[in-house]
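Every protein chain of the complex appears in place save one, which is left out.
Our next item is subunit A:
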Amino acid sequence: MSYLHDIGEYFMMLKNVFKRMTKGSVLRTLIFKEIDDLIINSMGIVAFISFFLGAVVTIQTALNLGNPLIPKSLIAFTARQSIILEFSPTFISIIMAGKVGSYITSSIGTMRVTEQIDALEVMGINSVNYLVFPKMVAMLLYPFVICISMFLGIVGAYIAGVLGGYVASDLFIQGLQVDFIPYHLTYAFIKTFFFAFILATVPSYHGYYMRGGALEVGQASTTSFVWTSVILIITNYVLTQLLLS
């Protein structure tokens, strides 16, 4: 029953996000701040993980292709497909659930514990709109992060493949272009938009409705990460079934 209550409360929160909008000039400032906190500040870790993820995928694929009849260009093809379809959109989103999700939950949770949310409410401000809406707008730039991740993943794959001596440069470039289906990119970016919405709202819910003190803020961050990851994985499955099958 408590899960049903939480789900209902989550959707009520989403409804309230769009009520009584905060003053435009204030929202603009908040949105730029959230873009900085959620998007720009995540670029470093996303770039690092993507690059090495691409490299590892290439090495593992190369080491598992023992048959001389299989063309080496398949290494690049496998790396491209893995990175575009799954590693960049889903794996990076789970990393972001830890980084951005925990940040959102703990920052909103701390505001709850220290009565800052009550202060907003007493002033007659819609605190949900003030706190959650700018995060939702900022996360609209999340596909840009995933785009960079895809690019760096493939760069990592190229460097590991070519410098590691697993595949020649021209074969790698050729493999990257084999059987390329542009719809796969569309699928990846549709997923990314859904993931962005989940990454902005689920951690916000856990922070906004938390009760207790500093210890509970930590617990809420952990719970938020677990539930955001679970919802991301389920959404990934449903969207893959709907869009690719």
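Rule of thumb we're sticking to: contacts are C-beta pairs under 8 Å (C-beta built on N, C-alpha and C of every residue); 3 or more make two chains touch, one makes a residue touch a chain; residues count from 1.
Everything that follows uses one rule, which is that contacts and distances are computed from a predicted model.
Asks: Identify the UniProt protein name of the omitted chain, choosing among "succinate dehydrogenase", "Sarcosine oxidase subunit alpha family protein", "Putative tricarboxylic transport membrane protein" or "ABC transporter ATP-binding protein".
Replies: Going by UniProt, the chain not displayed is called "ABC transporter ATP-binding protein".
Asks: From the listed residues A:Asn41, A:Thr114 or A:Ser169, report the one that touches the chain absent from this view.
Replies: The missing chain is touched by A:Thr114.
Asks: Where the complex has a chain not shown, which of A:Gly44, A:Pro68 or A:Gly124 is the residue touching it?
Replies: Within the whole complex, the residue contacting the unshown chain is A:Gly124.
Asks: Since one chain isn't shown, list which residues of subunit A touch it in the complete complex.
Replies: 20, 22-23, 25-26, 33, 110-111, 114-116, 118-119, 121-125
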